[in-house]
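For this depiction, one protein chain was excluded, whereas all remaining protein chains were kept in their positions.
In order of appearance the chains are A, B, C and D, and numbering begins at 1 in each one.
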Amino acid sequence: MLRALLSDDLPRNRFLSAVLLLILFGLATAPFLVSGASAINTAAKILIFILLVASYDILLGYTGIVSFAHTMFFGIGGYGVGLAMHFMGPTWGAAGLGAALALVFGVTLAALIGLLSLRVKAIFFAMITLAVATVFAVLVSQLSDYTGGEDGRSFRVPEVLRPTYKVLAEPLFGTPVTGRIVAYYLVFVAVLALFLATLRMVNSPFGRVLQAIRENEYRAEALGYRVVKYRTIATCLSAGLAVLAGALYALWLRYTGPDTTLSFNIMLNILLMVVIGGMGTLYGAVIGGTLFILAENYLQKLLGVAATQVEGIPLIGHILHPDRWLLILGVLFVLSVYFFPTGIVGKLRQSAKA
Amino acid sequence: MSHPVLESRDLTIRFGGHTAVNAVSTSFHAGTLTAIVGPNGAGKTTYFNLLSGQLTASAGQVLLDGEDVTRLGPADRARRGIGRAFQITNLFPQLTAHENVRLAIQARDPAAANLWQRWTKHRAWIERAEWVLEEVNLQHQRDTVAASLSHGDKRKLEVAIMMALEPHVFMFDEPTAGMSVDEVPVILELIQKLKRAGDKTILLVEHKMDVVRSLADRIIVLHHGQLLADGDPATVIASPIVQEAYLGRAPEKETAHG
Amino acid sequence: MTDQTAKAAPADIPRAKVDFLPLLLPVVLAIGALLLIGSPTTWLTLTLSALAMGMMIFVIASGMTLVFGLMDVINFGHGAFIAIGAYLAMTVLAPLSGWMSTDSLAMNLSALALAAVVATLGTGALGMLFERVIIRPVYGQHLKQILITMGGLIVAEQALHAVFGGDQKAMPLPTGLRGAIVMGDIALEKYRLLVVIVGLVVFVGMQMVLNRTRIGLLIRAGVENSEMVEALGYRIRRLFIGVFVVGSGLAGLGGTLWALYRETLTAGIANDVMVLVFIVVIIGGLGSVGGCFLGAVLVALLANYSAFLVPKFALVSTVLLMVLVLLWRPQGLYPVAKR
Amino acid sequence: MANPLLRMEGVHTHIGQYHILQGVDLTVPDGGITMLLGRNGAGKTTTLRTIMGLWKPSQGTVTFDGTPIGGKDTPSIAQAGIAYVPETMAVFHDLTVEENLKLAARAGPMDTARLDWIFGVFPALKRFWHSPAGVLSGGQKQMVAIARAIIEPRRLLLIDEPTKGLAPAIIEGMIGAFQDLKRQNTSILLVEQNFRFAAALGDTVAVVDDGRVVHAGTMADLVADTGLQERLLGLSLDAHQ
Partner (left out) sequence: ADLKICLIAGKTGALEAYAKQTEVGFMMGLEYLTQGKNELLGRKIQVLVKDDQLKPDRGKALLEECYADDGAEIAVGSTGSPVALAMLPVAEEAKKILIVEPAVADSITGEKWNRYIFRTGRSSYQDALAAAAAIPADVEVSIGMMGLDTAFGRDGVKAFAEALASMRPKAKIVAEEYAAGNTADFTPFAERLFGALKDKPGKRIINFIWAGPHPMAKFVDMKPERFDIMLAPGGNILPVMNAWKQFAGAEGGTYYYYSFPKNKMNDWLRAEYQKRHNAPPDFFVAGGFSAAAAVVAGVTKAGGTDAEKLIAAMEGMAFETPKGDMIFRAVDHQAQQDMFHWRIKKDAKDNDLLELVATIPAATMPLPFRNKR
């Protein structure tokens, strides 16, 4: 049963299993474990990024394609849902229609990019996707009458997802059960299901072929695999999942804008999450996503605490200042690439073998 | 005589000003092993590349089972039954020997592109891959990643991958180069077995004349991209042009050694 | 080429031909633009200023193309060196405000030269550190390079914030280089003339070193198989460090030029040009100095013409140019290597 | 026999966690040609790479011309006078044939006479002088790799399977070339599968198995003793033809 659910791709390391279980448990109970807006917001963001990073790993880790356009698909999902709700009102129909249109648009775009440009060398493909993503971002900002430009769009969501909607009259474990909780579990279930589905796909015969293509496309072609076809399908799959992640994120934030979905910073964050977690293993997406979002959210607070301890010490006080959190994060990037060249999951599995 | 399985008509490729394969017309029949010999740079590998689709001809045609496949890519030709082992080892470096072979087996299965099945469900692939590894005497390296194999073992894996494809046209490009003397017979035996099956078309590029002599039904000689000689082994080897162009010495000396 | 190798080359093997086709691109572009713009003075103003801007982009990008192309290292941290170079130059210029504000052009220029030298050497030295700490573990792994150099960039940018503060700094031009030379209706900023000279010197210098010495060969070979280069008896590590130092130093020089052009300075000063730098490096064909030069000129020309003719299009024109070039020549205009 | 030019004593080499060489003892006499034989995966290539410093020995000593070189870095070992032809050839694909050789000639411009001698052995190099090495045929690449090692005189050549992929005519020429080198007092350590070639060229021989040298002696002894051949190399008459 568990094997089937995980598609025979078990964590293969005791410590890793424990951490994954811990994350699963934490995410499943986040709203009640720690009450408050901060915890639930962080947990939801972790969920969405796990899905987003997993979808990117299909490209990067499994197929060996470097694309800088992944946030574009994330954005398409976000804008699909956001604009549909903004213009059509806060109904489920609008959300569904927006997501469906975004999915169709995103996957078509992915197929086009794939068919047109997957023949060129890897680094050039990366640059072409960067270009396409840039043009898309410019377009979104210039069509500000529809998209809201840099300001993005805030919109309302269906009644049951709003914070003002009370599900239970009484708080449960000290947490008031509002529409936010409903929205959270909507995201949770959707992400869990999509993640397991992704796991299944990378462990299918198809997924094996992707790995072969990553390893040696020339040889794969000689075995009879049409490389461009496989790559294009992988691109579409990955894009579709990113669209869905974007749609969920918009639904959760009740806002969509270039900074939350399209910015190059997010692209880099995704890359980091993949690499820190470990490329070519979806569990890496879970670990990488969770760690990164936690760091992004709590590093500053942590530094705030640390800074009070070292206040007055000249240089250290300067460096540990909460406003310099990015400095610390930068150092952490470098260190993690240093010490986890195969990602955390890779490292754990290696140590299991030795 | 039966239909040729594979045929090249005026097959030509030019790189810039250099014509690497020059209007080669010949055909290959089921049940025969044709050895292709010629000096270095004669165009043997390039000719293979044209037949299997790695390169597209500048002029001329390739016919497979009577159909024109000149414009098809390597994947499509592989699907139609062309198997190819490369001169310069061409593996999936970070995958194990077993996975390398399994991917070749999978390629023949319509389930290869299935998105939803678990690959672990395909016991048949796994078992067959093991069997193929045994065939080339590589079972002890089953779980070694290809990059860590010694050169000779890589050559064996290269052959194993082609065997796993179960093609009906086999193209060996110097299969025994770098293989140790005690391993060469394993490969030769394998090729013999294919020959005995009687319905396979086998092409072999090889510089070791003893190997060629022991296996070939027919030899063709390429020189400067052109077809220089074609015929049964004894005649071709004995012909003075071949002695001159390829072996670079008198025929007696060569036979004396054999 | 020495006599004896010339002898060794048989006559029937054609020499590698110089590829002139891409050189026509800027010419065609300029002529097309002249037809569309109509006014020759406007066209001339745009063209001259674009040529100068192209030189500046070239200097900024040249270090990147060296490192990117020759060592196969994608240095997203290039921008950090640009910024650091600019800050170094600012630090040098601050106490020299006397030299900067006199009317003596010689004094002006020596202040700038001093600043440029310090910026170049300083970033070069930092480059050595960067190579050791950041780059070395990730040779040959593009993705990791992108990430780790990104990390380096963030650290450097934040460090600049910590040292110099987050606010914008002024970086005024010296008196003698302010304003423009006006010829009829054409105005060309004086500073741009200086940039053209520096750009040409850098270009010629790099071409000489790469084409007339063994170094260029060694680096290209080393990228492909550093193990074999070592087995031939060369210390490829040192060479790579050297290349990285030079690349970083050029970034520092570029940063100095750029900040002076902008006349203001923030830690994020390089972010605006980095996209252009990437495009130029790609269009030129990873690692080709000549390609980078041509690419820079092309990009600058196109940016100016399109901004004048169809301003809306200006934003995407350079990206489009890159895509078109890649469709025509998938390896860039002057591919160095078949990677 | 002359003093040994190269001596390996009890050399162990690990690659990652794998223990590949398990105590190799090997000597290469000065001015002679030594053949290194053994089945696939025996450790021949690893032995050469260890000498060259491309793998670091974890134990044991490697002495070249009286000075220890075990653990030194590759460039120093190369500068001490050792040249290497790897089994993968490792020609620089982006560089032309000329540039490949130019790099190998550390001392400066290539010596014209020597170049002519190389062109004599490998005529194809002359024809492809200005072509990128990447477009050469398999055998032609092998020629570039060998030419690179002999473009300047070196004390010792480490050559991994030079005949693989070469046409018989070229192999004949190569035997001559190696004998020329020997006359110029260059010693050679040669890994070879082609026993006939090995027999024709070698003065001494060492057989590697499982990361150890299991036999060392003169070539003549081995050629004479078919029983020994069979035992060490699995050579049987029909396999060898």
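Basically, a residue touches a chain if its C-beta (ideal position, glycine included) is under 8 Å from a C-beta of that chain, and two chains touch if they have at least 3 such contacts.
As the structure is a computational prediction, the values presented were derived from the model and not from experiment.
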item	value
Which displayed chains the unshown chain touches	A, C
Options C:Ser226, C:Ser248 or C:Thr266, residue touching the unrepresented chain	C:Thr266
Contact residue for the chain not shown (choose from A:Phe105, A:Tyr255 or A:Tyr338)	A:Tyr255
Touching residues (missing chain, whole complex) on chain A	36-38, 41-42, 45, 141-142, 144, 148-152, 154, 156, 162-164, 253-255, 257-260, 300, 322-323, 325-326
Hidden partner interface residues of chain C, rising order	39, 42, 45-46, 49-50, 53, 57, 161, 165-170, 172, 178-180, 182, 187, 189, 191, 262-264, 266, 268, 271-273, 275-276, 300, 303-305, 307-308, 311, 314-315
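Methods note: only the chains that are shown with their structure count from here on.
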item	value
Gap in Å, rounded to a whole number, between the CA centres of chain B and chain A	46
Mean-CA-position distance for chain C and chain B (Å)	49
Touching two or more other chains - residues of chain D	128
Two or more partner chains touched - positions in chain A	none
Complex contact set, residues of chain D against chain C	52, 54, 73-75, 78-79, 83-84, 86, 90, 92-96, 98-100, 102-104, 106, 109-110, 112, 115, 119, 126-132, 134, 148
Chain D-facing residues of chain B, complex	15, 38-46, 87-88, 141, 148-153, 156, 174, 177-185, 207-211, 213-214, 246-249, 254, 257-258
Chain A contact footprint on chain C (complex, rising order)	74, 133-134, 137-138, 142-144, 146-148, 150-155, 157-159, 161-162, 275, 278, 282, 286, 312, 315-316, 319-320, 322-323, 326, 330-331, 339
